[in-house]
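With one protein chain withheld, the remaining protein chains of the complex are depicted in position.
== chain A ==
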């Protein structure tokens, strides 16, 4: 590749990058370090280390319940968004469908509408059609938000799919449904897995929509927010560290999975 800014010394470019990396990682490192500090006061120096905060978190019924609740919402969201997303992607790639550009643009809209606007409008909407705040409302808004990511990932994969594959399946005796199940779905798998994991992560991470549409039962971000309101403590650090590690692991696993099935 052509070196850009060739007149700048390479060390300066490298140094600038590492400065950014430090800025990126330092807060996370601090948070993690503090979760191991054997004192309830968050500041340096750390003289004694402990795992007590983690033990406390894992015994915290509120934390466990909120985590399970978040995971449940994420799974329901993923299921709904995947079905709708694949449907739209198929629709957009089908020949002879009118208004494909409009369908695609509408499907992507939720990705660019600010979360706050989305949340407020959903709040007004559910009040109008008499859906109570709570689980259903949260899943509805998370799903709408997640659909564009599934559509875009599946569409990219679908466009790279040779048209002959489905023809070959039909030719060998598969009806359209069997051809879809046995050829199209396996071909889409890397994109599907990637899209699904993305759905799970964005749903678990979502605060704004949940805040506006949730009932009395807190999801994980809401619980952490409520706890922070009562003052920072190493226990919150431990919770956040657990969330960080789990989500990073899931994300990396998804990346590996999609890359392997792509090769």
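What we mean here is this: contacts are C-beta pairs under 8 Å (C-beta built on N, C-alpha and C of every residue); 3 or more make two chains touch, one makes a residue touch a chain; residues count from 1.
The rule we apply is simple: contacts and distances are computed from a predicted model.
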Name the absent chain by its UniProt protein name; which of "Tetratricopeptide repeat protein", "Carbon monoxide dehydrogenase large chain", "2-oxoacid:ferredoxin oxidoreductase subunit beta" or "Spermidine/putrescine import ATP-binding protein PotA" is it? "Spermidine/putrescine import ATP-binding protein PotA"
Which listed residue (A:94, A:128 or A:164) would be found touching the missing chain in the intact complex? A:164
Based on the whole complex, identify which of A:31, A:46, A:120 or A:174 touches the chain you can't see. A:174
It is residues of chain A that touch the chain not shown, namely 162, 164-165, 167-175, 178, 182-183, 186-187, 189
